[in-house]
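Remarks on the structure that follows.
A protein chain is absent from this complex, but the other protein chains hold their places.
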Amino acid sequence: MKLIVAIVQPNRLEAVKAALADVDVFRVTVMDAQGYGQQRGKTEVYRGREFTVSLLRKVQLMIAVNDEFLEPAIDTIVEASRSGESGAVGDGKIFVLPLEDCIRIRTGERGGEAI
Amino acid sequence: MKLIVAIVQPNRLEAVKAALADVDVFRVTVMDAQGYGQQRGKTEVYRGREFTVSLLRKVQLMIAVNDEFLEPAIDTIVEASRSGESGAVGDGKIFVLPLEDCIRIRTGERGGEAI
Amino acid sequence: MKLIVAIVQPNRLEAVKAALADVDVFRVTVMDAQGYGQQRGKTEVYRGREFTVSLLRKVQLMIAVNDEFLEPAIDTIVEASRSGESGAVGDGKIFVLPLEDCIRIRTGERGGEAI
Amino acid sequence: MKTKRLAPLSFCLLAVVLFFLSLFCPISYASADEAPPTWEKMSIEQKLDTLKSSALEVGDDGVVANSNLYVETNTLWTCLAAFLVFFMQAGFAAVECGFTRAKNACNIIMKNLMDFSIGSLSFWLVGFGLMFGVSYSGLFGTSDFLFDAGDNSFNWAFLIFQTVFCATAATIVSGAMAERTKFSSYLIYTVFITVIVYPIFGSWCWGGLFNGSGWLEGRGFLDFAGSTVVHSIGGWAALAGAIVLGPRIGKYKGKEIRAIPGHNIPLAALGVFILWLGWFGFNPGSTTAVGGGSFAFIAVTTNISAAAGALGAMIISWIMFKKPDPSFALNGALAGLVAITAGCDIIPVSYAALTGLLAGVLVVFSCVFFDRIHVDDPVGAVSVHGVCGAWGTLAIGLFATDVGLFNGGGTTQLVTQATGVGAAFLWSFSLSLALFYTIKVTVGLRVSEEEEIEGLDLTEHGIYAYPPAFVNGVQSAGGSTLGAAAPSAATSAIPSVEGA
Amino acid sequence: MKTKRLAPLSFCLLAVVLFFLSLFCPISYASADEAPPTWEKMSIEQKLDTLKSSALEVGDDGVVANSNLYVETNTLWTCLAAFLVFFMQAGFAAVECGFTRAKNACNIIMKNLMDFSIGSLSFWLVGFGLMFGVSYSGLFGTSDFLFDAGDNSFNWAFLIFQTVFCATAATIVSGAMAERTKFSSYLIYTVFITVIVYPIFGSWCWGGLFNGSGWLEGRGFLDFAGSTVVHSIGGWAALAGAIVLGPRIGKYKGKEIRAIPGHNIPLAALGVFILWLGWFGFNPGSTTAVGGGSFAFIAVTTNISAAAGALGAMIISWIMFKKPDPSFALNGALAGLVAITAGCDIIPVSYAALTGLLAGVLVVFSCVFFDRIHVDDPVGAVSVHGVCGAWGTLAIGLFATDVGLFNGGGTTQLVTQATGVGAAFLWSFSLSLALFYTIKVTVGLRVSEEEEIEGLDLTEHGIYAYPPAFVNGVQSAGGSTLGAAAPSAATSAIPSVEGA
Partner (left out) sequence: MKTKRLAPLSFCLLAVVLFFLSLFCPISYASADEAPPTWEKMSIEQKLDTLKSSALEVGDDGVVANSNLYVETNTLWTCLAAFLVFFMQAGFAAVECGFTRAKNACNIIMKNLMDFSIGSLSFWLVGFGLMFGVSYSGLFGTSDFLFDAGDNSFNWAFLIFQTVFCATAATIVSGAMAERTKFSSYLIYTVFITVIVYPIFGSWCWGGLFNGSGWLEGRGFLDFAGSTVVHSIGGWAALAGAIVLGPRIGKYKGKEIRAIPGHNIPLAALGVFILWLGWFGFNPGSTTAVGGGSFAFIAVTTNISAAAGALGAMIISWIMFKKPDPSFALNGALAGLVAITAGCDIIPVSYAALTGLLAGVLVVFSCVFFDRIHVDDPVGAVSVHGVCGAWGTLAIGLFATDVGLFNGGGTTQLVTQATGVGAAFLWSFSLSLALFYTIKVTVGLRVSEEEEIEGLDLTEHGIYAYPPAFVNGVQSAGGSTLGAAAPSAATSAIPSVEGA
């Protein structure tokens, strides 16, 4: 089992969710995030003072998958979350972590069953 | 050492925290999350238009534990976060990740000591 | 590759970001978090009723690094996020997780390249 | 992009053009009147002409309109005061909304909007007649239903003025019953208070202002602008409601009392300022006439009492809780306003300050008291309107010029005032208690536990008042806090309320 | 720390001192007037002296000022009413801001501020003359530009009163065009509506109030306070704007219509209360005179219609959508206010209730209708002001005393009213359509897609209205929802939330 942690642009969230459903990934946990990377920040101006907002809004998706779903899920996310055809700086990252166990709270099931 | 990541219903947060304290787990980091899974979304209506809110509010708990605390912690969370006796769809998941190291910033201690 | 998850005091965020840049770590994802640990909560009072706010505001940094950057990054974070010289209770923790893979969405690059 | 740069330039141009154009425009505002002769030197015809030009409306054809400037000025003032009092609805809505949680914000807004709307209609249809119609042995009015003033403009002004008063009494209740009352049941109650509870008590004290005559005014009971008639009546009904409803989930846990902070104190503060403004219509406007100009004196006592109330509550909260509490200071201002309402026309300014100061102190103790006996009143409506309304009514018996105990009068007036205060409590509290209980056992008064936890906005109205993340965010606070959909579960270290 | 404990104590002290000091201050407010003799027993000189002391301003030297209390009271009332109407700008700003998303809050605020500012200047420079100057064959005024009333105070009051009316018409448009219109282009349009669209139509109906004379008033068209002249004109211009602009990204997706909830319903509600208050200047103030006191009757009809409108909209939304919808109830109150504006002086109270009730029902159907034909009007401005303005104008032909079809009159008035309603639609809609189209093809009317997704606050003004986390939080809702900086883009490219 793996835990996929994907940082994507907020406006791709829906596209990713929809695309994941197509490869039978129906469960996901979403969180607000602020990213900092190659992408340049935005400039705001208040009372004549410019200031750069260096943390940019991102969305983090966390998806626990059984191993066989890993690659399709990654491919799907990459595809659905890329801005335009060639992508843009700031489109984000996907991290894959080993997942040792998974428990469904409702039933107490464990392991691959519970994903 | 393991890192427990638990997604629970927001209204179980207090119960889980209290129950964890009973098994000597006193440290936890909590984050807002939005979940998407088997549980159906809520229907809202604005100016006559219904819309389904498919992302539902959850809370994520992150708890680093030494191995001997893992099972008690999991059992405690499962028990305290289940809705009613038989649980309800949407009650959430617990993920267990391997934790390679842990550092306490205040002292610089590392490993099991620092948990 | 490792995934560093650091829980720090919100007012150290800028210092940590700046210090990380000095050791060539330029990418980071930041999230709001609420912590619960040794640090005592704050007491608020509303209409004559005191209540303790036990969850305290923290910031979580998530940084994927190649192995050779791990120790410098950890040292940097510890140093930059400590309150005052000797640190204060509540200064936070750093967790190190194994990272199996990393994909840059824009290009589809994988592994160490993509960090 | 191009327009962006064009726009400021073109406006600059416009401004310059404007300016030069305007220089060519001869301004001659200063008028050079020749001073007319003094009154003594005028002939009768000259005097009459001067008076005509001042006080009469004369058509182009020289015809003098059948005008009545005196009455029209009274009518105007009464209307303006009514507009100010109307605006208090916005104040109540803001205060109640700000002092409760974000998940119930739409609901409290809707209650305030609809109780005014329904109250306006039902008071016109029925309430006004019961209050001001020809009285049936001093108990209630029997005429003037579906009120029609015909071409008597002042009476129309009187109607709108009394309507907004009635709506004030009604809207007080929503605050104490906030965050857990069924919307439809609240509407049913609104009809009831605007048709029965308020107008009938009103007829006892104020019926004589129109066609009626009430037993309390007959006994010399004084309540100039309604500390008792409006505020206590509303406050005691609120108390009945809060008791029948029971506290919000998570408010009391055994002996422990939990704070459930409001979600928007600046909104509540804005509401208090609006109410304070509205009170300048409420009290001075109750003259419904400019004659004698006593509205000015009343404006002073009203303002001083409110100021002293805010000060009193702040000081007491500072002493009792170590910090000057914003919500109590705001309540204190309102307490001062409510308290001076009864005697604003006859309590000297220095005593008005004292009345307000004591009201500010009283409201803090009262809020703490009701909390201790587990009556959950999220905005302090019972203490502000019920308790301080009673205090203010009694204050006449103590401080009023001539009749007050400390001001040369004996205890007669004080006893009469106490009678009125007691009658108001008995009437409003017991009647409301009966009604709320009836609603409870028939259609139900309170939403289900899940609905309350989810928030009334979503369950009763289908939509949140703000972006969901604001309504639902994990609160820094451990438990019983702000806007959280499920907050109260368990503070600190103990199992949750909901049953864990 | 020390001061903290000192401060309350010292204030206590101050309070005590204050109180004792004040006891030494003899208060003698009750004045003991000897009653003057009755009128009949007075001599002519006594009568004249009594009148003088009441109605004239007499200097210390006995010189009687050339005063005109009647006109001055009219002037005062007109000014006060203008102030109330001015305050409606705050109401519009709050309603429009609350009903749209957080990422566009500064922008909508700026539009409201600037359209009033520009409108104030341009109406004084040009608009007033076109509306009230000497008329060119009933079509537009030709004098009184750069208006200067000299020492005629009433005319200055008339100017400010008419200015705030003009600004009301202008500001209606911003709501329907919210969240996607270029700021600079909006300003251009503002100049246009305050200089051409509103004043010229105004001159047709109201020119005769000053130096003008219009063809519609000539035919007997009745619109007392501007259901058509102000609200419909604004509403139809808004319709043209919304059509030329097109819907917000993500609002319509094929046959599917998506909700884009507002970000602050309490703010919107506060706005509605402010508008309601302002309307007490708008309608009763349109008497611009106290003579006869008919403003009081008008205040009653205005209030009853608004109340009935809120009730009507709430009931209909409850029936249609299962829940009483706050945004529709708020729109309903406004609908009732707009509808009664035309006939507030001549529609009996019971019919005023009916007019409002039907307006409340109408506004819900109208909003649903425009949504169905994919005209995206975020705040319902077209329905509230355009449609209900037309309805209210026609209501005169049905319900007005004497002339109404149901009240003894025939259909003559109804036909005249329909003419006016039609003329307003043709004039405002087609002219605005032409103008918006011209702006569109020249400097551009709409921001770019990215700017719209990012939010106009950041792209047009450089700053968010709130902390970014509030503006940008992940919404519980999947897509086209509240305040999210970038919600809709994605949803337009892929299957909808509901369908995923």
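Chains here go by letter, A, B, C, D and E, matching the order in which they are written, and residues are numbered from 1 within each.
Assume a contact is a pair of C-beta atoms (placed from the backbone, for glycine too) under 8 Å apart; a residue touches a chain by one contact, two chains touch by 3 or more.
Fair warning: this is a prediction, and the values are worked out from it, not measured in the lab.
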| item | value |
| --- | --- |
| Visible chains that the absent chain touches, using the contact criterion stated earlier | A, C, D, E |
| Absent-chain contact - pick from E:Val63, E:Leu113 or E:Leu139 | E:Leu113 |
| Among D:Ser232, D:Asn264 or D:Ser383, the residue in touch with the chain that has been omitted | D:Asn264 |
| Absent-chain interface as seen on chain C, which is shown | 9-15, 17-19, 21, 30-32, 42-46, 53, 57, 59, 80 |
| Contacts of chain E with the absent chain, listed as residue ranges | 2-4, 6-7, 11, 18, 21-22, 25-31, 33, 35-40, 42, 44, 47-48, 50-51, 53-57, 65, 67, 69-73, 75-76, 78-80, 82-83, 86-87, 89-90, 93-94, 97, 105-106, 109-110, 112-114, 116-121, 124, 146, 148-149, 153-154, 156-157, 159-160, 163, 183, 264, 267, 270, 297, 308, 311-312, 314-315, 318-319, 322, 324, 346, 348-351, 353-354, 357, 401-402, 460-470, 472 |
| Footprint left on chain A by the chain that the document does not show | 34, 41, 44-57 |
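Convention: only the chains that are shown with their structure count from here on.
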| item | value |
| --- | --- |
| Centre distance in Å when chain C and chain D are each reduced to the mean of their C-alpha atoms | 51 |
| Whole-Å gap separating chain B and chain D, where each centre is the average of the chain's CA atoms | 46 |
| Interchain centroid distance [CA atoms averaged], chain A/chain B, Å | 19 |
| Contacts with two or more other chains, residues of chain B listed in rising order | 17, 30-32, 34, 44-46, 53, 55, 57, 97-98 |
| Chain E, residues touching no fewer than two other chains | 261, 321-323, 325, 327, 469, 473-478, 481, 484, 497, 500 |
| Each pair of chains that touches, named by its two labels | A-B, A-C, A-E, B-C, B-D, B-E, C-D, D-E |
